[in-house]
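Omission of a single protein chain aside, the complex is shown with its protein chains in their original locations.
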Amino acid sequence: MITYLEAIRLAQQKALATDPRVFLYGQDIGNFGGAFKATKNLANEFPGRVLDSPLSEDAIVGMAIGAAIEGARPIVEMQFADFSTCGLNQIVNHAATLFYRTGVPCPIVVRLPSGGTSGAGPFHSQSMEAIYAHWPGLVVVTPATVEDVYTMLLEAVAIDDPVIFCEHKFLYYHLKAEKLPETSLPIGKARIARAGRDATIVTHGAMLHESLAAAAELAADGYELEVVDLRSVKPLDTDTVLASVARTGRLLVVSEEWPWGGVTSEVISRVSTEGFGLLDAAPMRINAKDTPVPYHPDLWSVHRPTASTIAAAARRLLHI
Amino acid sequence: MITYLEAIRLAQQKALATDPRVFLYGQDIGNFGGAFKATKNLANEFPGRVLDSPLSEDAIVGMAIGAAIEGARPIVEMQFADFSTCGLNQIVNHAATLFYRTGVPCPIVVRLPSGGTSGAGPFHSQSMEAIYAHWPGLVVVTPATVEDVYTMLLEAVAIDDPVIFCEHKFLYYHLKAEKLPETSLPIGKARIARAGRDATIVTHGAMLHESLAAAAELAADGYELEVVDLRSVKPLDTDTVLASVARTGRLLVVSEEWPWGGVTSEVISRVSTEGFGLLDAAPMRINAKDTPVPYHPDLWSVHRPTASTIAAAARRLLHI
Amino acid sequence: MSKKPAPVTESDYLKAYRTMLASRVLEEKLASLYRAGMIKGGVFLGKGQEALSVSVGIHLRRGDVFAPLIRDQAGRLAFGDTILDTLRTYLGSQLGSMRGRDGNIHRGRPRDGYYAMISHLGAMVPAVAGALLARRLRGETGVVGATCIGDGGTSTGAFHEGLNAAAVDKLPLVVVVANNQYAYSTPNSRQYACADLLDKAAGYGVAGHRADGTDLLSCLETLRQAVHDARNGGGPQLVVAPLLRLVGHGEHDDFAYLDKSLKKSAVGADCLELAEKHILSQGWKTAEDLAAWRRETENEVNTTADRVRREPPPDPGEDDWAALSRPEYREQYAAA
Partner (left out) sequence: MSKKPAPVTESDYLKAYRTMLASRVLEEKLASLYRAGMIKGGVFLGKGQEALSVSVGIHLRRGDVFAPLIRDQAGRLAFGDTILDTLRTYLGSQLGSMRGRDGNIHRGRPRDGYYAMISHLGAMVPAVAGALLARRLRGETGVVGATCIGDGGTSTGAFHEGLNAAAVDKLPLVVVVANNQYAYSTPNSRQYACADLLDKAAGYGVAGHRADGTDLLSCLETLRQAVHDARNGGGPQLVVAPLLRLVGHGEHDDFAYLDKSLKKSAVGADCLELAEKHILSQGWKTAEDLAAWRRETENEVNTTADRVRREPPPDPGEDDWAALSRPEYREQYAAA
């Protein structure tokens, strides 16, 4: 069985093996194999192409940008998504503007170990997808399955645009697959993770699994929820979302990140502006609470959405 | 006549004069009076309390945070909002988390000269309000009038929470008032800038004036648009927006910043979730285009919303 | 300024040693609680760094500012933190100073000058500098602020900007670099290229001091001098102390990447053992005295841990979930 984390490692291994332009740069990713072991053994296998960086997020991203301009395909690892704020300037003002300004694309991949896990606290739990999606010039992906994390990472390396790769730490170990796919939906296309007719849940990342659990719970009561996994939040596949809402007439958007201007806000805004007539009821959203992510597990489990809060919201949406 | 810019200066002068805890820190704000002269003469008037910083945004904000913990009331100036990305980590991870984590509030004011002006280009034009609003723990204000920029800056200094003060450079020189008010709406309350019955435009910052011009244009055709000036985007005064939409049934949200997860997205999301039944038609939004802000004036004037694109959208909303 | 502070006395040394010992014993307990699965969050220990850390905390006084970092359990205790609050935080008691919202190495009580670090390394350098600026603007003199950082942390932009800004304003800031040879797994050879981290001092125009991080006396004397100089108008002081972290980066880390020759070299010595030898060789205490001290501390730590384990966890229903102090500013989100 291949875990979500191992799929990330295998995708990087394959990228290194098949594309001589690829190299890896980041803290502790060399012999140590990374804080989460997402690069385990790769420094050995690909000598000189998996490099430990100093503790310098700004330089890590800045160097990746220069390398990309010269035709390389750097994959950089932030030790935690939260620390990418220290490299944010290079991401949003340099990588993201390069193509528009100069016509030269900037093919970097920035891996962000994202999202909350028990006991991780305010600085090792953040979801940054909404932040990076706000600035023009970045592709922001949020793979939620073992298959997607593998194929989307390979696709991220292959494309010319800078990709913010939000891999979810909560899924690292317990999400498993038998084997890895050869092909997949392209970045930019959402996937119907569960078909249904009574309401649509739009979600991404770890919340896909909470949402599927909520859908299973409601199925026991005879309600069929359709669950859309966005896969990438920018570009955001409005068409697939609208088509689902056209079938169900009801929309609940679920994200782990903070509410203000997050994915829930953007999805609801798109459906309301472009698919107003499809809605039979007010759309709803569920997010994490609008505070830093608390470290204590008992607080954390209430801070983020869970299958049971999602199911409760879905019941309200369905007027059950 | 007092300009918007002069009102900023006068508010800082008053804060320094009346509150010994206040000091100013930032690049070129001392004897030089700041890149825009928002601190002109203040170093003279208040010796030792208006300090030139090194070219170090991270340190500027970090120092303000430490000073605030010790009971000071620092106002820091970013030379342009765009450079605040270099101090963003301290803003979102230190200032914004302090109260939740420790119970000690962090009364800093970060002044961001924001928004586009002709010829300013990708790095001197950005609107950052949606970014800072996404993280929990910050108050984000966007004064659109001379009166507001004065009273809100004084209020920002007075309150205990960290305030991101998005002052709009486009308004610096041409917006003028006879005199400055003593009192005003508090931060967190939106204002009906123009009353109307046919549709609601929700906006903020420089777009208030474009929206008012659009409303005037439609008034000539017999349509009365209500224009809501948000004043602060976090907290966002959902009640005032909903009350307006309840009167008009139609909503157009206009912002100068990028669309994905911006103020337009958040406002539409709130109205759709909380006031779905009030809407007689699909809500609409207008933003800047989803590219870096171009430097050439001819491109720039098409990149951002203007009275005429707002009026055109309003006509579509009203099915004229 | 007067050039020399008072010399380090026997009683200073013994006091410092007892705090080091308390730190060591407390951390051993934390490690065993971690293995028993009773800790909330991660455990990152300062074993091998106690001599340096305690020397920072012990030379600060009430009214000073201290922003400890990851491995400063000893300095924290010296500055006034307690075994009780440490255990409350790690064990997730509702009564801990961070109320479950944050914890462990991120704890602090800013109102007491005891800052609560954020994880982003380097960030505390400008924060302490700003605190000192505010104190100066208020007319206070003789205040010192100190913060610690690792070899890795010196590579951050925050460290650079903060130290430079402090130097420009000649603030009484003491920055203590625990050069423990690794940043997580990254050896110094991949962290910096200067011959010695102390070479950075001249580039900032600040005073530089070297301490032997394995030798308590060297640490005490060096920090006493540095804090003295800062307090007396000497501006920022950069202290660099070579030593070795004697445990993994965190308790989850097996430290397999440790270069064994480092362990055998001078930096690899255990500062606590060396301090004990020094005490015995000076005849200040007997081995029995020291063993008794250890037992006393173990008792206190164990008793406290037992008590804290019976305390309730934070109650999510009681948390007001407010990131802003003003109730009016708290947003309501529809379905949240």
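We just call them A, B and C in the order they show up, numbering each chain from 1.
One rule holds for everything that comes next: contacts are C-beta pairs under 8 Å (C-beta built on N, C-alpha and C of every residue); 3 or more make two chains touch, one makes a residue touch a chain.
Worth saying up front: this structure is predicted, and the values here are computed from it rather than measured.
Considering the whole complex, the hidden chain is in touch with A, B, C. If you put the hidden chain back, the residue from A:14, A:37, A:101 or A:194 that touches it is A:101.
The hidden chain makes contact, of the residues A:33, A:54, A:292 or A:305, with A:54. Touching residues on subunit B toward the chain that is not drawn are 27-28, 30-32, 35, 52-56, 58-59, 79-80, 82-83, 85-86, 119-124, 252, 259-260, 284-287, 289-292, 294-299, 301-303, 313, 316. Think of the hidden chain as still there; on subunit C it touches residues 155-161, 164-165, 167-168, 170, 189-195, 199-206, 235. Residues 23, 25, 48-49, 51, 53-54, 56-72, 74, 89-90, 93-94, 96-105, 136-139, 159-161, 186-188, 234-236, 238, 270, 273-274 are the ones on subunit A that touch the missing chain.
Basically, only the chains that are shown with their structure count from here on.
Among the remaining chains, those touching subunit A and also subunit C are B. Put simply, the chain nearest the middle, going by average C-alpha positions, is A. Centres computed as Cα averages put subunit A at a distance of 35 Å from subunit C. With each centre defined as the average position of its C-alpha atoms, the distance from subunit B to subunit C rounds to 40 Å. Residue positions of subunit A with contacts to 2 or more other chains are 82, 85-86, 122-123, 260, 284-285, 289-292.
Counting only residues that touch two or more partner chains, subunit C has 98, 101-102, 106, 118-120, 157-158, 322-323, 330-331, 334-335.
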